[in-house]
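Sharing a structure with you now.
Here the complex is missing one protein chain, while the rest keep their positions.
In this document, chain identifiers A and B correspond to the written order of the chains, with residue numbering beginning at 1 in each.
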Amino acid sequence: MEEKNNSADNPNCRPKSIAALIPFFAGLILALAFGWLVFPELLFSQEAQPFFFSHQTHLKKAGAVCADCHSLRSDGSFTGIPNNSTCASCHEGILSPEPGQKDSVAAKAAYQAEKTFVEGYLKPGKSVDWKVHQRQPDNVFFSHPAHFQKCFTCHLTMKGRLNFGTPENPRKLCVTCHPSIDELEKGKPVERNVLTGYSRTTLKMSGCEHCHAYPGHFFGDGKGRTFANNACFTCHK
Amino acid sequence: MSANKDFNVKWGMAIDLDKCTGCGACMMACQAENNLAPVADASNKQRVINWLVVYEMSNNKSFPDHEIAYLPRPCQQCAEQPCTTVCPVVATERNEEGGIVSQIYPRCIGCRYCMAACPYHARCFNWFDPVWPKGMEKVLTPDVSTRPRGVVEKCTFCHHRFMQAKDKVRAGGGNIYVRGVDNKLHCAVPEEDYITSCAEACPNGAIVFGDLNNPDHQVHKLVTGNANAFRLLERLGTDTAVYYISRREWVRRLGDNYLPDEETQKPRQILPKRH
Partner (left out) sequence: MGFDRRTFIKFAAGASAGIMVTPLPWKLLDDVAIWTQNWSWIPSPRKGETTYTNAFSKLDPFGVPMKVRRVRNMPVRVLPQPGHPLGGGLSALSIAETQLLYSPSRLQRPQLRGADGKFKEVSWPEASRKFQEELRNAGQNIAFISGDENSSVTEVLSALANALGSNDIYLMPSEAQSAAKAAELMGFNARFGYDLEGSDHVLAIGANILENWGTVLRNRRIFKNSHPHSFRNKETNKEDTANTAALVYAGPLQNNTAAVAESWLPIYPGTEGVLALGIANLLIAAGKTAPAADFDAFKDFVAAYGPEKTAELTGVDRKKLEAEVAKLLAAEKPLLIIGAASGSGAGAAALIAGMAVNALLGNINRPGGITLLPKAGKILKNAAPLADIYRNDLTQFFARREKPALLLIHEANPIYALPNPEACKAALKAVPFKVSFSTFMDETSALCDLVLPLSMGLERVDDAETPYGSGKISYCISAMVAKPGAGVLNTGNVILSVARRLGKDLGFELYEDLLRAKARLYEKSSFESLAAGFPAESDEKVEAGAFSFKPGILDKAFALEGNKGKVRLAAYVRASLGTAKTGIPPYSNKTLRADELRGNLMSVLINGATAARNKLADGDKVFLEGGGKKIAARVRVFEGIINDAAGVCLGFGHSALDEFSQNKGANVMELVTAAPEPETGLNFWCKAGVDIYKA
């Protein structure tokens, strides 16, 4: 950016005749720097995850799909973060090889993470206090089944830009609202807005409105049928 | 904000005043379900928040001819709402299938126009922040958000239970709206899967909840063609979704502020009847 060139001009130095506007530019540049670089850092605090967790490992190496851990209960509610028993369906004991056998950094981290989970949480029956990247505020009722049902109807069969995957692998549909697993890799800490308490990746109402307030959704099938209702009570409680 | 919308589904209640003993279980169940805060002194009724209030009614005769009845009053969920039309910020509207009047707390600016407009006193204002004794916030239900000072709130017919019931249908792979034998769209949520907390708690079965438009629902059967069913202040034309049932004529008369010399059976309609 430009400020590097300009920063040579000390804003406090005595202005010469040509430099009557130096204070103006100094203020401008300082403000720009503060607003673009410093302020975003100030606005978010970081919350570390209790221990290392890799989505990549689970999806790519173990071949899991999203719904293996994040699924609907029979009452229609969404499990969200899996609980101990879900994890324990695989991680009843430590699966990773002992550190001596394989010495890569990743392997060590994986072993340590598993050990922490099995010994620190599973055995004492303590639930893991995962920091959630996308917790909605209390006044929002987000229905996963409604989105599965309604959005899947078209977006898994549509062609081109609006195709969000296949029924077998609707991952693109998930990442329409959720951060991708690459973004969440390596136990990424949650960046929490100090003012609002929202995580940086929380989908805000403007995100919801992309579909809910999009007229195409109101008249999508040409019969004036509401696909994405935009009444307040559709999502608020 | 759009008033007088017709919906395929119209959630409503029939409250049998001949069965209500005024015990208050419905009010308690309402407060617990909807996360209202308890208060130490609740005798100043203008400052106390209740979504459902049970009123005592009297036939105004002297002993021993006196009779008594109790009237539980939730939000009447009008089809012609006086409240939503005055809201300057669209924090309240009736815009969703089912016809429940919404109230969005983060959007409400606390001007209280809606309270002034509501002829049923169904709306309450949070004059104070809600305070729970230490630890008691742990038993808040997860379904309803808590409200801060400065916003208006009211009965929502336990709308969160509607959302949950719909999700249950969806999780089972079903569609929410299905065409019935009468060729109209009805909600596929089973009648017993969506009832309000008050109706559920009432030991006397005085509150019946369901879809007023669904001929299979008990509430529809109870209010259609029943000369003992009436609504509150019917002549205002608010077209409410809460019906009351009583054999007693004096009770029915009290539902609409009749003049002593006025005939009662047919209230003069100001606006067209919608169903």
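Just so we're on the same page, a residue touches a chain if its C-beta (ideal position, glycine included) is under 8 Å from a C-beta of that chain, and two chains touch if they have at least 3 such contacts.
Note that this is a predicted model, so its numbers are computed, not measured.
When the whole complex is considered, the residue among A:Ala31, A:Ala67 or A:Ala213 that touches the unshown chain is A:Ala31. Screening B:Asp6, B:Asp129 or B:Asp216 against the full complex identifies B:Asp129 as the residue touching the chain left out. The set of chain A residues touching the chain not shown comprises 11-12, 14-15, 20-21, 23-32, 34-36, 39-40, 43, 73, 75, 77, 79, 83, 127, 137-139, 193, 195-198, 204. Although one chain is not displayed, chain B still touches it through residues 14, 16, 18-25, 27-29, 31-33, 35-36, 38-43, 45, 48, 50, 54-56, 58, 60-64, 66-70, 105-106, 129-130, 132-148, 200-205, 208, 222, 225-228, 245-247.
Quick note on the criterion: only the chains that are shown with their structure count from here on.
Remark: chain A and chain B have CA centroids separated by 39 Å (rounded to whole angstrom). The touching residues of chain A, when paired with chain B in their complex, are 72-77, 137-139, 141, 143-146, 148-149, 229, 231-234, 236-237. Per the touch definition, chain B reaches chain A in the complex via residues 90-91, 93, 95-97, 100, 102, 104-107, 143-146, 156, 159-160, 163-164, 166-172.
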